[in-house]
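One chain of protein is taken out of this complex; the other chains stay put.
Coming up: chain A.
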Amino acid sequence: MDTTEIIVTLAGLALSGFVIWYFFFSARQTAAAVSTSNGVQQVDITVKGGYSPDVIEVERGKPVQLSFYRDEENSCSEELLMPDFSIRRDLPAFKTTLVELLPQQAGTFTFTCGMGMLRGSLVVK
């Protein structure tokens, strides 16, 4: 093994380690919903290559209103899926789409794009 091979090997392993850590083990952005005067829990979510915030905490039994603002045109994020609430919604680019739901059970419910690549989760407490 020459020096270049050793460098490439070490760099490759380091890069792999970084990818695994970065995508699987690093901390996520969490946000709790803001309750309005009429008891609706409101969350603004920006859709751009992902959902920010992508972990949303809400309370059980109160209506939740998620405003998704899609800040890109890329086709990946054009659809929103919340299978546990039977919601499939088109998110038009550069527009806000309101999604309303009533979480009855506590638990973590994922929401994804149409292909399941972008993910976020709704944590009901």
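Heads up, the rule we're going with is that a contact is a pair of C-beta atoms (placed from the backbone, for glycine too) under 8 Å apart; a residue touches a chain by one contact, two chains touch by 3 or more; residues count from 1.
In this text, contacts and distances are computed from a predicted model.
One chain of this complex is left out of the view, and of "Type I-D CRISPR-associated protein Cas5/Csc1", "NADH-quinone oxidoreductase subunit J", "Copper-translocating P-type ATPase" or "Dihydroorotate dehydrogenase electron transfer subunit", the protein name its UniProt record gives is "Copper-translocating P-type ATPase".
The set of chain A residues touching the chain not shown comprises 1-2, 5, 8-9, 12-13, 15-16, 19-20, 22-24, 26, 28, 36-38, 40, 42, 48-52, 54, 65, 72-76, 78, 81-90, 92-93, 98, 112-119.
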